[in-house]
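Structure, as structure tokens:
Note that one protein chain is taken out, while the other chains of the complex remain in position.
Now for chain A:
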Amino acid sequence: MRRLWIGLTYAVFTILLIIPLSRIAVGAFEHGLDGFATALLRPEALHALMMTGLIVIVVTFLNGLFGIMMALYLVRATWLSRKLKGVLNSIVDLPYAVSPVIGGLMIVLLLGPDSIIGGFFEGIGFKVVYAFPGMVIATLFVTFPLMVREVMPVLQEIGEDQEQAAATLGAYGWTTFAKVTWPSIRWAVVYGIVLTVARSLGEFGAVLVVSGNIMNHTQTATTLVYQDVENFNVAAANGVALVLAAFSVGLLLVMEWAKKRKGVH
């Protein structure tokens, strides 16, 4: 019985995860190392990877900062009523339920050239949709819950006693945060950052709709993979996909490491 279940588990993992992952690696080197290098050193591939990198940096910074603040407010704030906190708390999860394509559509509707806000920005010569800012906003929308959901349970668990003690001893709000709260949420924050990086690295649907997927301009690594496949250039798609997959596996390792540290504090 026991053998059977373990064997089945191994079978599922091999079929669903390990074989597909190695197939990408094999596919990327189908035309040897040169083929892989050409796929990656195409100007559009370099540009796409750079765009993805920029988006990841901006999004992780903004959502990291605002995510921690939001988690703090949702758990600790006395200036919000309990009911309002409950409502805000459920709204945080909404991006999970929204299809990325719909997320992108929302931003096009709201900030596109035909909308009021988009028209205004266009008027002053600032493009939002089909440009970098729109892609950042789309990724921000999709990744917002990740940090909040990592930090909130830790804040709830550690309770307020230590913070109150610090405040009683005369520490200012900022000192209390730096000396008492931060050390205990640190690893949850690291975990949240890793999740945000992974999600913004891989975001596809929302970015595809918002960016218009213009080569050498608004194309990201994932949308380039999509375009390569559509153009039947599967070998090139494999090269970029392998780079993305390698990053994901790396992030997964960091995630494991952070998870262990998070458990220990």
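To be clear about the criterion, a contact is a pair of C-beta atoms (placed from the backbone, for glycine too) under 8 Å apart; a residue touches a chain by one contact, two chains touch by 3 or more; residues count from 1.
Criterion: contacts and distances are computed from a predicted model.
Comparing "Molybdenum transport system permease", "PatA-like N-terminal domain-containing protein", "Menaquinol:cytochrome c reductase cytochrome b subunit" or "Extracellular solute-binding protein" against the UniProt entry of the hidden chain yields the protein name "Molybdenum transport system permease". Touch with the chain omitted from the figure is made, among A:Val58, A:Val92 or A:Ala131, by A:Val92.
The chain not shown here touches chain A at positions 2, 5-6, 8-10, 12-13, 16-21, 23-24, 27, 66, 69-70, 73, 77, 79, 88, 90-110, 137, 140-141, 144, 172-174, 195, 198, 201-205, 208-209, 221-223, 225-226, 229, 234, 237-238, 241, 244-245, 248-249, 251-253, 255-256.
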